[in-house]
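Yeah, one chain of the complex is gone here, protein chain that is, but the others are all in their spots.
Chain IDs A and B follow the sequence of writing; residue 1 opens each chain.
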Amino acid sequence: MPWLIARLVRTGFLTLCLLGAVGSMAQQPTTLVVPQLGEPKTLSPNFASDSLGFAPTSNIYSHLVAIDWGVNKGTGAYGDLAESWSTSPDGKVVTFKLHKAAKWHDGKPVTAADVKFTYDTIIAKKYPAFVVLKNVREVTTPDDHTVVLNLIDPEIGFVPMLAQVSTWTAKIYPKHLWSDQDGFDKGPYVIAPVGSGPFRFVRWEKGGLVELESNKAYFRGPAKVDRLVFRQVTDVNVARAEFDSGRLQFLNYEYAPPLAEIVALRQDPKVRVVFTPSHFSRDIQLNLTRKPLDKLEVRQAIAHAIDREAMNRLAFGGFWKPATHASVESQGDLINRAATFPAFDRAKAEALLDTAGLPRGPGGWRFDISVTNPNCPDCKAMMQVLVQQLRQVGINAKLEQFDQATWFRRQAEKNFDISCYFTRYGPDPDAYREHFMTGGGRNNMSYSNAEFDQLATRAATLPDKAQRRAIYQQLQGMIVRDLPYINLFNEQKTTIIRAGWSGFNTEPEAFDKAITWFGYYSVVPPGK
Amino acid sequence: MHVGLLRFVLLRLLQLVPVTIIVIVINFLLLHLAPGDISTTLAGDNADPAYLAMIRESYGLDRPFHEQLWRYLVQIGSGDMGVSFRSREPVFDEIMLRVPATLLLVGTSLVLSVVVGTSIGTWIARRPGSTLDSGISALAVGLFSIPVFWLGLMLVLLFAVRLQILPAMGMTSVDGPREGIGRVMDVATHMVLPVLALMTVSLGQYVRLARSAVAEVMGESYITTVRAIGFSERTIMMHYALRNALLPVVTVLGLQLGLVLTGAVLTETVFSWPGLGRLIYDAILARDTPVIMGSFIIMSATVAIASLVTDLLYAVIDPRVGLK
Partner (left out) sequence: MLGLVRVLSGRIALVLSMIIVGLAVFAAIAAPWLPIADPNAMDAMPYTPPGAEHWLGTDNYGRDVLSRIVWGARLALLVALISSAIASFLGIVLGSISGYFGGLIDTVLSRTFDVFLLIPSFFLVLLIVALFGSRIEFTMVAIALTTWPRSARIMRAQVLSLKSRVYVQAAKAAGASHARTLIRHIIPNGLAPIITDATILMGLAVLTEAGLSFLGLGDQNAVSWGRMIFDGQRELRLAPWMSIFPGVSLLLLVAAFNLLGDGLNEALNPQLRRLTTRAAQKPTCELVPTVPEPDAPILRVSNLRMAYDLGSNSIAPVDGVSFTLQRGDSLGVVGESGCGKSSLGAAILQVMAPNARMTDGDIDLAGAPILRDGCRVVHNGRDSLASLRWTKAAIIFQSAMNALNPVMKVGDQLIEAFLLHRTDANRDAAMQRVVAVFDLIGVPRARMGSYPHELSGGMRQRVMIALSLLHEPELLVADEPTTALDVLVQDQILGEIDALKKQMGLSLILISHDMGAVAETCRRVAVMYAGEIIEIAPTETIFGYARHPYTQALLAALPTVSGEKRLPKTLPGEPVNMAEPMTACRFAPRCEKAADICRTTRPPRVDVAPEHEALCHFAGLVRT
């Protein structure tokens, strides 16, 4: 009898220890800290474009369809709340079937009515996502889990574009909480959002801290990270110091170290360096309404004056990929390999400028020009080098820098000479229209080519991939000939990650899983 | 005496009214003259003109200048600072949320630099003209010539990066305790570097001020008298000279007290300190007019009140000074 009791006690004791160990392991909450350069202005993303709010809100809210770095391998869009969708043959009706298990953080189910409410409000109030939703004539909900978008015009690229804009400003809001507010900028949920995403909102400490916790009832299964904290870190060095000391687990492209350090970093076994191309490029837009940029020879000369290799070396430590076509590598076979921008040739540049009637004056200068850029570090670095390269051929280039809002406004007003830009080529090649069609939303160059307009409009309605590809390649040829812009690099994001962590949205294993470019759902902490 | 004092204080506070109005008008004018407004900030890129128009209308930015100014003045007159354009939160609340952090940072460095600086200055004033005196005086000049943001960066480099003994960002740790002694200690460790940076830069001023004030006082006739009466040098310095040397220190302290809310924007940037300076900077860049205006009003009011307190202190310390 006593030996039985002893045995039982021992087993019980061991079991308790084991349970305790397991329990304590389970009880150690894993926290992922995401550093951000600034603080969000608001946590209601649909009202105004607040880039610092994109990251927290993309993890709190869900989207009808989502897009992430998977565009690199060709995924245009994938469903978030939408389980599946189909397009009518005439391209004007898109029907979405929603996941039935999706729930709001307060427990109520997500229904089609929420989607309709959100999109109707955006359309009525002309919120930023209207730029995509303006093609929606009506949203109907035949049942609780079906949403039908009736388009005005057929648009092949509609769903990918919707996915893209959803990442920023078209998240799905709960109708039962917002219906009594007049607009998405009022009410308590602006600063205390209730969504249906993988993380729930916990608190916002003004001054730079937003805390989220894992949504255990998430319909895809809870995230492996228990706590997600967005922290304002204004200084890049401080972020680096925190990363080095282990208090930060990763640094995204905003904090990427100078690329000259990458070699050393790669040799560190505790650190992983990930390069991720995107469907954006870094290029320069030339304002065709400004003299002497209206002369083709001048634009050609500028193109010849640019040395991409040197720019790569100086601005990116040689780690970026120069772009010589009017497209980026992720577009695959859409690229017209034969249509290339003029090659680096200073002598030719000078000769062209002389022929154009702009000889070097007594001080050595031919004409003045101003160069500007948006507020991102890669553009800034590139334009510094560009200014020098232009000056080498006698163009008196000067940098003009503005804060982000002013730069946006000046671009929209076409108040610039040359500006660094981030042209988009995906998720659907219809993006060319936005940038190069007469009156296109991003056609700051005032490029106007009737043939281009015609072809591009047609391509937007063609369902056949091969036909579309042919047209887009033709369009690329036109751009490279007319030089309204000059492509310089494929955009590339650098992320450095602590060993042991994986599944960040910029890594291939997280493509089509992270849920938006800012999603952290797929992150796997060490030991899990 | 009490009635006179009350009248003096009231009169000075009343002066705040025209000052506030002038501050508002100047800033409003500047903001209006400058290109751009909140609508492009909120719109981001590629904004629909309809959206821009909607924003401008809902914020009243499409009205003529004088109408906007008048509405704002009336609003301020009724004590309402309005809501932030960006976050739609009441401006006053937004500012008050950040004030404690800035007060903690700047207040602590100010107190430390006054106390330490005055002590050092008094100490070297015992032998004016000696090598120690010249050396420390020159060093003090060097100290307040240091750009504070550069010093902050160097401190981060040394303590947080190389030695890794102090945190370099924010006011609290991410996982830190939320209240009690734990939080106090957490905030205290985070305060060390920024306070050190700010304090170093303002220390030198007080060293020189105290030194010249004490040295000058030590040369006054009444010091000769008390020396003749038989008081020790130490008593003379501490009891007599210091009291009179406090006057210029109080003056400068008053000036800096007024700047207590704004003096730290550069330090707050380097250390990501969640303070008022950074709020104003972000608001200016985003053209968030109500926050900018509200901040300037509060800053000016703080300066005015600090100046009033300084004058009152002066009258207490130096009976020769009357209240005007």
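To be clear about the criterion, a residue touches a chain if its C-beta (ideal position, glycine included) is under 8 Å from a C-beta of that chain, and two chains touch if they have at least 3 such contacts.
These numbers come from a predicted model, not from an experiment.
Undergrad: Out of A:D235, A:E350, A:D430 or A:E491, point to the residue that touches the absent chain in the complete complex.
TA: Looking across A:D235, A:E350, A:D430 or A:E491, the contact with the absent chain belongs to A:D235.
Undergrad: For the chain that's not shown, point to the residue among B:V116, B:L166, B:L285 or B:L312 touching it.
TA: B:L285
Undergrad: Touch as defined at the start, partner being the missing chain; which of A:T95, A:Q384 or A:Q474 qualifies?
TA: A:Q384
Undergrad: Touching residues of chain B against the unshown chain: what are they?
TA: Listed in rising order, the touching residues are 18-19, 22-23, 26-27, 30-31, 33-35, 127-130, 133-134, 137-138, 141-142, 144-147, 149-150, 153-154, 157, 161, 212, 215-216, 218-222, 224-231, 240, 243-244, 258-259, 261-262, 265-266, 269, 280-281, 284-285, 292, 295-296, 299-300, 303-304, 307, 317-320.
Undergrad: Just checking the interface: what residues of chain A touch the absent partner chain?
TA: Within chain A, the residues that touch the unshown chain are 235-237, 240, 257-258, 260-261, 310, 313-315, 377, 384-385, 387-388, 391, 398-403.
Going forward, only the chains that are shown with their structure count from here on.
Undergrad: Measuring from the mean C-alpha position of chain A to the mean C-alpha position of chain B, what distance in angstrom results?
TA: Distance between chain centres: 40 Å.
Undergrad: Inside the complex, what are the residues of chain B that reach chain A?
TA: Where chain B meets chain A, its residues are 35-36, 40-48, 50-51, 54-55, 84, 86-89, 94, 97-98, 101, 153, 156-157, 160-161, 164, 167-171, 173-175, 269-272, 274-275, 278, 282, 285-287.
Undergrad: Write out the stretch or stretches of chain A touching chain B in their complex.
TA: Listed in rising order, the residues of chain A that touch chain B are 31, 33, 38-39, 41-42, 47-51, 125-128, 130-131, 134, 168, 185-186, 190-191, 205-209, 229, 231-235, 237-242, 244-245, 247, 403-406, 408-409, 411-412, 434, 441-442.
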